[in-house]
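If you scroll down you'll find the structure; I have some questions about it.
Excluded from the complex is one protein chain; the other protein chains are retained at their positions.
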Amino acid sequence: MSATGIIQTQTLEVSLGPQHPSTHGVFRMDVVLDGEYVVKLKPVMGYLHRNHEQLAEKMTWLGSMPYTDRLDYFCSMTNNWAYALAVEKMTGLKVPERAEYIRVIMAELTRLLNHSCAIGFLLSDCGAWFTPVLYALREREWILDFFETVSGARMMCNYMRFGGVRVDLDDASLAMARNIVARWPAFLDEFEKLMTENEVLLARTQRVGILSRNLAINASVSGPVARASGVEYDIRKVDKYGVYDRFDFGVPVGEAGDTFDRYMIRILEMREAVKILEQALRDIPAGPFIAPEAKLRNFKVPAGDGYGRIEAPKGELGFYLVSEGGAKPYRYHVRPPSFINLTILEDMCLGQKVADTVIILGSVDIVLGEVDR
Amino acid sequence: MAVDPNLKSELQKQGIFVMPVEFLYNWSRKSSLWPIQFGLACCAIEMIAAAAARHDMARFGAEVFRASPRQADLMIVSGTVTKKMAPQVVRLYNQMPEPKYVIAMGACAISGGPFKDGYNVLKGVDRYIPVDIHIPGCPPRPEALLHALMTLQEKISKQHLNEVSWYDKNAPSEFPVPQYGAHDLEPPANPKVWEPPKK
Amino acid sequence: MIPPLEQVREMLSAGAAKSSLLVEREEAVAVAQFLKTDPQLQLDFCSCVTAVDYIKQDCIEVVYHLYSVALKHGPVALKVRAPRALEQCRMPSLTPVWRGCEYQEREAFDLYGVKFDGHPDLRRILMWDEFVDHPMRKDYVPPMDYEWEPTPHAETLARAKQTGGTVPASALEAKK
Partner (left out) sequence: MDAIYQLIHDYCPTMPDWLALALAILLPIAIVMGVFLTVFALLTWVERKALGRIQNRRGPNRVGPVGLFQPIADGLKLLTKEDIVPNAADKVVHFLAPVLVVVPAFMVLAVVPVAKGFIAVDLNIGVLFALAVSTASVLALFMAGWASHNKFSLLGAMRGVAQVVSYEVPMVLAAVVVLMASGSLSSVSIVEAQRGLTGWFVCKPWGLVGFVIFQLCAMAEVARTPFDLPEAESEIVAGYHTEYSGFKFALFQMGEYVAAITMGGITVTMFLGGYLGPGCDLPKFGWLISACWFFAKLGIIVVINIWARGTWPRVRVDQLLGFAWKLLLPLSLVNIVAMAVWHFAPNKLVGWVESAVLLAVAIVALVKINAGQTFEKRSYRFTS
């Protein structure tokens, strides 16, 4: 601490990343340290800038669907949905009811998968030597098995289509999904028993990286990070897209806005997601899984622009599309939640220790495929 | 170098096992491949999945993910190498001590994959550093990574001490790190490692 | 020119597809302030900022999508246009109004070359600092750095021929 004025100290500039164990990929933070305290932090990104937007402008509308999988590579299903939703908004395609239910099931399973891994990685950043991650990944494999039986791919599902989904769910896969949902609360209880009461975790996360409500709104922070700061905003409730208005579920909102709240909000969101899944799997109606008028080939979108968004596990995932009426989008823009959530990273980290920056970053839960696109 | 097989079997009857140094050397290297903890993109998740409970790379002694390149043997280039990242990848490779191996995991690392048309995507990591094993797939399944690991082990066990490049004084020990240019990386490829296919 | 309140409300009730508000560059900040602070609008959440290159109209349009967390309505798309030529392609930054624009405006600057006056830290964000082009513009020509392309992408082949990449005869055959 140089504040004493007696001891002359020198600041130390450290570049955390792009290869660093806990930057969740190729992300870099230029940190200026005074002892262990962070006095300045500038995020540097673009190390995974894969030109998603420009590639999509060269491609047919449907051609970009597999690319959306690779945005946030934990949550390919919700990415698919956000893109499909934006296009459906522009074309006015009606989605059959069964497809809407299937989408909800997929999205909520994705939320379970993402949140459990996010928490696992957060604890790994705390130094828990991979154990929580591997517990989370153990459960993730079951969900991936389900995705694989349904869509044919573990991670890059490419499952949604404009006006519905690609293939129907049969009874066997529905039973598989029910199985996963049934065992999830037990896993969560085990996880919480191991972690939530742990004094070291509490000491590391409580009152660390506080984000105020006003700053969260002003900086367009969305998703669990915003809700942990007391922003009552969930697009599932506000936009009521899909069939979310038919389910009974709550949106957990925190008060303190620190790292612990962000951790707890994710746990509670998983519990709510299990509720949604139970209802969806109970009520799923029969019927077509894709709108009969939806064309897969030679798909065109009327001229104009549109913005569609969903509540992805990491926050608001939006697609801004401009069409000239042709087979390709004229402009294709992704509003990635984790990119914009990074805006406040410096504000949260200033005055904290260098050890805190990695767990604050972990609690924001970024995925570089989405940050850099 | 080689021991006469008759003598070897004779000695074995006496309880003496003759083992060439080379075998021991190769065995130790292949049994303890420590990867660098370095994920680039989507494939990195599958790499972690390969280390996780169901697939468990630890069985091969390869779960010691070292965060510092100085202590790693194996670089798994797991995902898209962008032009912005390429100098860092080369630098990391230079920082690893010999003998070192590279697995190019996934279509992006091999050739740019689905993102090949992009202006910021490197069309294959082998333009700058030599790659031992390529795994196709987008992303490759964890099983594919395990298979690549076993293939690498096989490759190592067939190496000969007098042929390996890291005792060769003339072989390049460091590869030039590309510079950020005004329009592209400079140079766009390392001609010593890679050259474009002939017309 | 502050838009009349009724017009914005009408837009809000018309739904997402039709609610866009094109304002002059000089008035952008004033309009933004009004939209943010008006008690009946309270568009305090600037969700998405992006630029679009309209090469035919010779302009670059920056689009801000605004929502309200307090009143839970939206979106209103605020559009600002600037000419394409690099020197004139500048407009006032809305980062002082909404912090959330910071990185997205940087991205628009990086990829489209729009200079935002009043932005606290206008640097490249995705490409490296030495890079001079703005790659998302429609007239950007990427460097020719793949020599052999077995996939029959017509565009790729044409570009390879133009810019001097090597195209093996077999690929051309396959194209025919």
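Here the chain labels run A, B and C in written order, and each chain numbers its own residues starting at 1.
Everything below uses one rule, namely that a residue touches a chain if its C-beta (ideal position, glycine included) is under 8 Å from a C-beta of that chain, and two chains touch if they have at least 3 such contacts.
This one's a predicted model, so the numbers in the text were calculated from it and none came from an experiment.
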Next on the checklist: Among the chains you can see, which ones touch the chain that has been omitted?
Outcome noted: A, B
Item to check | From A:L174, A:L215 or A:A256, residue that would touch the chain that is not displayed | outcome: A:A256
Next on the checklist: Touching the hidden chain in the complete assembly: which of A:G127, A:G287, A:G325 or A:G351 does that?
Outcome noted: A:G127
Item to check | Sole contact to the chain not displayed, among B:R70, B:H160 or B:K192 | outcome: B:R70
Checklist entry - Touching the left-out chain: which of A:I180, A:V225, A:L345 or A:V358? => result A:V358
Item to check | Chain not shown, touching residues in subunit A | outcome: 12-14, 20-22, 33, 36, 123-131, 134-135, 138, 194, 198-204, 206, 232, 234, 237, 248-256, 260-261, 264-265, 268, 272, 353-356, 358
Next on the checklist: Take the complete complex as the reference. Which residues in subunit B touch the chain that isn't displayed?
Outcome noted: 24-25, 27-29, 31-32, 52-53, 56, 58-61, 63, 66-68, 70-71, 73, 95, 97-99, 166
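Following the convention adopted for this analysis, only the chains that are shown with their structure count from here on.
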Checklist entry - So what shape is it, when you link every pair of chains that touch: line, ring, star, complete or other? => result complete
Checklist outcome for this item: By C-beta contact count, B-C versus A-B, the higher one is A-B
Checklist outcome for this item: CA centroids of subunit A and subunit C: separation to the nearest Å works out as 23
Checklist entry - Which whole number of Å gives the spacing of the CA centres of subunit B and subunit C? => result 40
Item to check | For subunit A, residues that touch 2 or more chains besides their own | outcome: 46, 49, 51, 54, 58, 372
Item to check | Multi-chain contact residues (two or more partners), subunit C | outcome: 126-128, 135
Item to check | Contacting residues of subunit B [partner subunit A, same complex] | outcome: 36-42, 44-46, 48-49, 51-54, 67, 69, 79-80, 82, 84-85, 88, 92, 114-115, 117-121, 138-139, 141
Next on the checklist: Looking at the complex, which residues from subunit A come into contact with subunit B?
Outcome noted: 18-21, 25-26, 46-52, 54-55, 58, 66-67, 70, 73-74, 130, 133-134, 137-138, 140-141, 154-156, 368-369, 372
Checklist outcome for this item: In their shared complex, subunit C is touched by residues of subunit B numbered 83-84, 112, 116-117, 119-120, 123, 180-184, 188-189, 196-199
